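Data first, discussion second: the structure below is written as structure tokens.
Left out: one protein chain. Kept in place: all the others.
Note that the chains take the letters A and B in the order they are written out, and that residue 1 is the start of every chain.
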Amino acid sequence: MNEWLYIGLFFIVGLIIPVGAIGVAWILGPKKPNPIKQSTYECGIEPIGEGWVQFKAQYYIFALVFLVFDVETVFLFPWAVKLGQLGMFAVVEGIVFILILIAGLVYTWRKGMLEWV
Amino acid sequence: MNFLNDPLKVASDWLTGIFVSWGMNDVFAHVLVVFLGIFVLILILMVIDILLVWIERKVVARFQDRLGPNRLGPFGLIQPFADIIKLLIKEDTTPAGADKIVYNIAPMLSMMSVLILWAVVPLAPVMLGVDLNSGLLFIIAAGSIGTLSIIMAGWSSNNKFSVIGAFRQVAVMISFEVPMLAVMLIPTIFSGSMGMNAIVQSQDIWFVLFSPLAALIFLIAAIAELGRAPFDLAEGESELVSGYNIEYSGMKFGMFYAGELLHAFTFGGFWAIMFFGGYRFFGLELVSPFLAIAIILFKALVGYWVIMWVKYTVMRIRIDQMLAFNWKFLTPVAFTLVMVTALMNALLRGADGWLYVTGMILANIVVAWVSLEVVRSTGKKERERVEGVKQVVEAHH
Partner (left out) sequence: MTAEQIIFLIVGAATLLSALLVVTVRDLVHAALWLVAALFGVAILYTLLNAGFLAVVQVVVYIGAIAILFIFAVMLTRRQAADTGAALNKNWWAGALMAVLTFAGLAFLLQGWSGFSKTASAIPSGFDAIEQLGGALTSPVGYVLPFEVASVLLLAALVGAVYLAFNKK
């Protein structure tokens, strides 16, 4: 049988348990909401404005750099699996692949995009 | 006797037999038995999780020269169970303005992302779970779901602290995923497979002896991935109170908390599987599967203890330091190590086991030494530059 069926069952059971725990807590717990209890927690101060703040563009840059490296490393996994049976040629290929991306990291670094300012 | 050698198969055959004798379809009975098996495994995990709360509290107490829970039951062992009852009967508040559906799904996804990790953990030679051939990437995939749950929790709470906490946490998690993925390539190169069981089986000599640096980098990246100190700025109490889960209460908060502890324990287990031989211990694992389970759980506990040790000893660092440490130090070092390991692996192929180990360790030491030298000289230059600027400013005055 497909091994992914077991993984699927794991997902289902993995959801049932927390849903069950939260469900039991929901049945057993008291429910007495009031506006003060429901108010947004800001260390006792009345919340001002909405729950939204301006974010640094830096988060986006880091996510972009991460995306590129994520995709790259995923490419490298099949290479690493097969490496034991391959010659020097494949090793050099992989190293070239990594070096090209490290060049990208160095470029980003030199441009000052890795600074948290 | 047979039960002691392969308990899972005996139990599942027995149950399947019962279900079939009730007139059930063969395939359906099999699926049902698997379902029940997973259910029991996850229930055991939840009990372990509750005990982890006790362990964590006891250990942190010893680190801080306190006693920790010691009133309820022997050594305070009943305490976490009492906590669970408290969480169950607590009122669960939802903040006004929260996105109710997303807010409620997030803690469930968070717990699920940890529980599904155990699908690929090989517990014993005869209890492999699902022996996926892409097991290592499966860990990262499950982590992606955890990352998503953090963003969902932070965004849906409609709270400034929680949104900032979620963003910081996610930025750290995705950044440290890069060196983690890179060092995962190293056990893959050694064993020629991404499957957990294949990695364990090929560790006649523990991989930590082949590549101690990779084990260290994996540990650091795992701690960051778990959001624990020194990388826990998402919950920097003095500024963000408790981070992305600030608005959660009762059992929903319990899910995040329990998920974090179990996640740390699980990553202790993965550390053991990748670098410390998993369930193997000088042939003891072949004596009985129960012994093998005890070995892997013990190793996971040791890994968890190291993670706690770091957490309660090292102070929190700032987000700019953390990201600079990752992108400017850990990531280049990890990729350099991958390249050096691939090269050494090709050069030393066919060499005697211990010669191979010596060569690999030397390569690791060289990489570590060179990278530390580079950091030292860069730091020196930077200090001199700052000193120079200071002198110029003072002369100006």
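As a convention for this text, a residue touches a chain if its C-beta (ideal position, glycine included) is under 8 Å from a C-beta of that chain, and two chains touch if they have at least 3 such contacts.
Keep in mind the model is a prediction, meaning the values are calculated, not measured.
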Among B:145, B:294 or B:310, contact with the omitted chain is made only by B:145
Residue list for subunit A contacting the dropped chain reads 2-4, 7-8, 52, 55, 57, 59-61, 63-68, 70-72, 74-75, 77-83, 85-86, 89-90, 93-94, 96-97, 100-101, 103-104, 107-108, 111, 113
Listed in rising order, the subunit B residues that touch the chain left out are 27, 102, 132-134, 137-138, 140-141, 143-145, 147-148, 151-152, 155, 163, 167, 170, 174, 177, 193-194
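Note that in this section only the chains that are shown with their structure count from here on.
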CA centroids of subunit A and subunit B: separation to the nearest Å works out as 14
Touching subunit A in the complex, subunit B uses residues 27, 30-31, 34-35, 38-39, 42-43, 46, 87-97, 104, 107-108, 111-112, 115-116, 118-119, 129-132, 134, 136-137, 157-164, 167, 171, 174-175, 177-178, 181-182, 185, 188-189, 192-194, 241, 246-247, 250-252, 254-255, 319-320, 323-324, 327-328, 331-332, 335, 338-339, 342-343, 345-346, 349
In their shared complex, subunit B is touched by residues of subunit A numbered 1, 3, 5-7, 9-19, 21-22, 24-26, 28-33, 35, 37-43, 47, 50-53, 55, 59, 62-63, 65-66, 69-70, 73-74, 76-77, 80-85, 87-88, 91, 94-95, 98-99, 101-102, 105, 109, 114-116
